[in-house]
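Every protein chain but one is kept in place in this view of the complex.
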Amino acid sequence: MKKFLNSAESFLPEVLAGLAAAHPDLRVDPAARIVARAAGAVAGKVGVVSGGGSGHEPLHAGFVGEGMLDAACPGEVFTSPVPDQIVSAAAAADGGAGVVFVVKNYTGDVMNFEMAAELAADEGIAVETVLVDDDVAVRDSTYTAGRRGTGATVFVEKIAGAAAAGGADLTAVADLGRRVNAASRSFAVALTACTTPASGRPGFDLPDDEIEVGVGIHGEPGRRREKLRPAREIAADMVHAVMDDRPLPPGTEAIVMVNGLGGTPLSELYLVYGEVAAALADRGITIVRNLVGDYVTSLDMAGCSVTVCAVEEPFLALWDAPVRTPALRWGC
Amino acid sequence: MKKFLNSAESFLPEVLAGLAAAHPDLRVDPAARIVARAAGAVAGKVGVVSGGGSGHEPLHAGFVGEGMLDAACPGEVFTSPVPDQIVSAAAAADGGAGVVFVVKNYTGDVMNFEMAAELAADEGIAVETVLVDDDVAVRDSTYTAGRRGTGATVFVEKIAGAAAAGGADLTAVADLGRRVNAASRSFAVALTACTTPASGRPGFDLPDDEIEVGVGIHGEPGRRREKLRPAREIAADMVHAVMDDRPLPPGTEAIVMVNGLGGTPLSELYLVYGEVAAALADRGITIVRNLVGDYVTSLDMAGCSVTVCAVEEPFLALWDAPVRTPALRWGC
Amino acid sequence: METDLARAWLRAAAAAIEVNRDHLTRLDSAIGDADHGTNMHRGFTAVLQALDGYPAATAGDVLIRAGGTLISRVGGASGPLYGTALRTAGKRLTGERPDPAGLAAALADGLAAVCRLGSAQVGDKTMVDAFAPAVDALRASADAGEDLGTAARAAAEAAEAGLRATAPLQARRGRASYLGERSIGHEDPGAASTALLFRALADAAARPAG
Partner (left out) sequence: METDLARAWLRAAAAAIEVNRDHLTRLDSAIGDADHGTNMHRGFTAVLQALDGYPAATAGDVLIRAGGTLISRVGGASGPLYGTALRTAGKRLTGERPDPAGLAAALADGLAAVCRLGSAQVGDKTMVDAFAPAVDALRASADAGEDLGTAARAAAEAAEAGLRATAPLQARRGRASYLGERSIGHEDPGAASTALLFRALADAAARPAG
């Protein structure tokens, strides 16, 4: 394993120490393992909290700040945070108007956030939960754990965060978050496996001419293995998977993200974005906003995901609203 | 080779097509191979132009926009642009007040920009050149090609770009760029080699327990090979290399960048930043601004660089000035 | 079950998990996210610390304390599940010296809580596939009037058989379900840790308490 670290055990606290050193706007509490706004909760504003396993940076801590999250609770690498931690984040985020939990749909995340919601309620914090489950690689069925939450998390956090900043109440912020999730679909492919600090070896072996198709963001293998093909075909397949699951009529306006999984250079992401944009244009979809870069990663995995969110009122205005976080910033 | 591409030959134009699709604020001219502001040159403002081989994204095209570059001229992967291309960029950037070329110190870049400067002069464009040579891994001597230009390029482009936006004249912008370069030093280590689309194989083989120390940003091997060690020691060595070359008295204020070379996850970069900040604090250096992320990359190379710029008047105010580019944005 | 036995069980469990940490992580690497060994190790290390000097009146107190520690230290899916299992079981173990039947009933409660929380049933390729047969074996042995050592040994064997039986299954819960058919052919990591926990119980019950 080749990583910049001192020990697998100290990895997460040391990453958080670096985050704290780099961003004076953030308050990192190493004991409670939360990252919050240095200025504290905003009185009367709905708090927006998210968290999950680490290894997906900049998600979630990199989205804490004005116009987005109030607090994040990073778990160990690929391990959802524990209830105590989530409650601390809720307390840090609560300005008296309640807190929205943005939870990616994984069994562990769901259970820990549920337990935390109960504990928070005991402490008098009203909680609404928005479950993100946008990954169409996983068949949605009551007989499975359901879809994974991946790229759409960024869209939910941005738009719900902007709504909260604009004064929307708890129900409205949560409803909006749910609508963004419902309007979003993602699909990812991997060119390489990733290596967690604790396991020290790649999660799977992949021949030099094969890719994993339909991967998540936790280093697990995908739905199937395919031969490596030209980026144009891979991009078209990703767009097809996303659009097949939720067909969008021609003329639909969309926010689109081409997201790197950590080990893929930005140049390749732009190339993929060009192909994705062309494939969507072929279907009559107009991309009105986009993100190209590393936003929801899987450690050092080479690969990328495509997320398409069909724009509804008032997504776009909230997307454009000012945001000031380490990883997303505009308008201020 | 596992990359998102259609063919090695079409890689660069397709990356530029994606860049164009993603950023309506940019005008990408595929024939001239330049990236400029969509709004055109700003009349009366000094133009700031940079360019170099591709493969270092977001450098340089990602820094085109308000408050930074007016145009960039991306060469083939790891190959400096050609004079015609540079002249086109100069023409796109010229608002009548002349153009500053920010050139990383590589033989090819220097020669091509020199030829372009002559051609631009023939076309009536006044040109000043700022040479960036911050990499202390290379001994500076008249018997060598001199130091390489690496991370400091971002600092020079931001600060010179802000000065130009503020109305400084050609000489003043160039002088400021030279001062930023003179105040900056960098050092990099690699955990893996990178693979160019054209060559299709990693530039060197590195055993699983070794790193290349003192690498540049073109996939070349470093000055020496060392055993992989804890991040704390590697970071301390990088800080030592930088400070040894240009000792800074305690109390010095610095802008510091921990820059990923492309394949290293953000979490590790934050961890390294924490160690770098601690090592600098030990020497009495106060970090007043920082960047942590991928800014000057080497395709998919895993590794990072540290750049320290000792702050002088008026670096900080210009650093804080608004910037609106794909890769760096604040204040607007 | 005596307080000392409960402590001995968790010590033995912690030791087994320490030894099998990389193995559990490797199983999780094949069909999950490569953290189960680390998760369990972090959890049981914390459990030992939490119990050190903790004044427990009953075996139930010990299990409740251990379960709470798992919940607040492990995270992931296994933290809440194992934590809830131990807390729920502990709540039934109020007496000072519960017999095999009492332990079987308590662990059956814990299992039920896991199934409820995880919406899992036998055959979904989860820890339940080792947990359920272990509880059945424990109850059968208790019903047959066997002592705790014998009953726990039967439970451990049943858990291990349950673990092996997860290999040919396609996962329907947890991360492994994302792999669809590709989850077939691998043992479930949570079933593997459950088997370790029941083997640890058998070991602790076989040894003189102390």
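All chains are identified by letter, namely A, B and C, in their written order; residue positions are counted from 1 within each chain.
Everything below uses one rule, namely that a contact is a pair of C-beta atoms (placed from the backbone, for glycine too) under 8 Å apart; a residue touches a chain by one contact, two chains touch by 3 or more.
Everything numeric in this text was worked out from a predicted model, so none of it was measured.
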Checklist entry - So which of the visible chains would the left-out chain be touching? => result B
Next on the checklist: Considering the complete complex, identify which of B:13, B:95, B:166 or B:221 is in touch with the unshown chain.
Outcome noted: B:221
Next on the checklist: One chain isn't shown here. Among B:115, B:170, B:288 or B:316, which residue touches it?
Outcome noted: B:115
Checklist entry - Of B:47, B:203 or B:303, which one is in contact with the hidden chain? => result B:203
Next on the checklist: Using the document's definition of touch, tell me which of B:39, B:121, B:145 or B:317 contacts the absent chain.
Outcome noted: B:145
Checklist outcome for this item: Absent-chain interface residues of subunit B come out as 8, 53, 75-84, 106-108, 111-112, 115, 137-139, 143-145, 148, 196, 198-199, 201, 203-204, 216, 218-221, 223-224
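In this text, only the chains that are shown with their structure count from here on.
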Item to check | Whole-Å gap separating subunit B and subunit C, where each centre is the average of the chain's CA atoms | outcome: 54
